[in-house]
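Quick notes on the structure that follows.
The complex appears here without one of its protein chains, the remainder shown in place.
Showing subunit A:
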Amino acid sequence: MASASGNSDDDLTIPRAAINKIIKQILPNVRVANDAREMVVNCCTEFIHLVSSEANEICNRSDKKTISPEHIMQALVSLGFGSYITEVKEVLRECKTVALERRKANARLENLGIPEEELLRQQQELFAKARQQQAELAQQEWLQMQQAAQQAQLAATTANKAGSSQDEEEEEDT
């Protein structure tokens, strides 16, 4: 039964590639005809509808409004798929672990976050420090320039004096 629009809910199936992967993992070197694969894909759709409906009825009979994993597991048992429960429970345990790790990671990230007023205060502090350092540097440079200028002036004066006395010395040598 083909539908005109591409978005009909009735056309939903599990992607073929995902099914192929599972079959490949469980039967590594076995060839599977295309129409056999197609059949398995459609059986999955039926399976999900079957378990959902059963779980929904179980949920309606309970005091819950949302279908829980417990409802799913009860449905599986009731439909004759009780042998699946062990592995389903394992996946649920792993779910909880992943969720817990994610919450812990988020909590750590939130603790690293600094409130905005504190960030502004730190910024003001940094600017003040920077301004002070700049002022000190500028003052140092000014002092050095002054010293250099003084030394230059001193050297010039000494050279003049030395220039006249140097003539006398030279005459004495020869």
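Everything that follows uses one rule, which is that contacts are C-beta pairs under 8 Å (C-beta built on N, C-alpha and C of every residue); 3 or more make two chains touch, one makes a residue touch a chain; residues count from 1.
We adopt the following convention: contacts and distances are computed from a predicted model.
*Asks:* One chain of this complex is missing from the view, so tell me which of "DNA polymerase epsilon subunit 4", "Elongator complex protein 5", "pyruvate dehydrogenase (acetyl-transferring)" or "glutathione transferase" is its UniProt name.
*Replies:* For the chain missing from the view, the UniProt record says "DNA polymerase epsilon subunit 4".
*Asks:* Among the options A:91, A:114, A:130 or A:162, which residue touches the chain absent from this view?
*Replies:* For the chain that is not drawn, the touching residue is A:91.
*Asks:* Name, in rising order, the residues on subunit A that touch the hidden chain in the full complex.
*Replies:* Within subunit A, the residues that touch the unshown chain are 9-10, 12-15, 18-19, 21-23, 26-27, 30-33, 35-36, 38-40, 42-53, 55-56, 59-60, 65-69, 71-73, 76, 79-81, 84, 87-88, 91-92, 94-95, 98, 101-102, 105.
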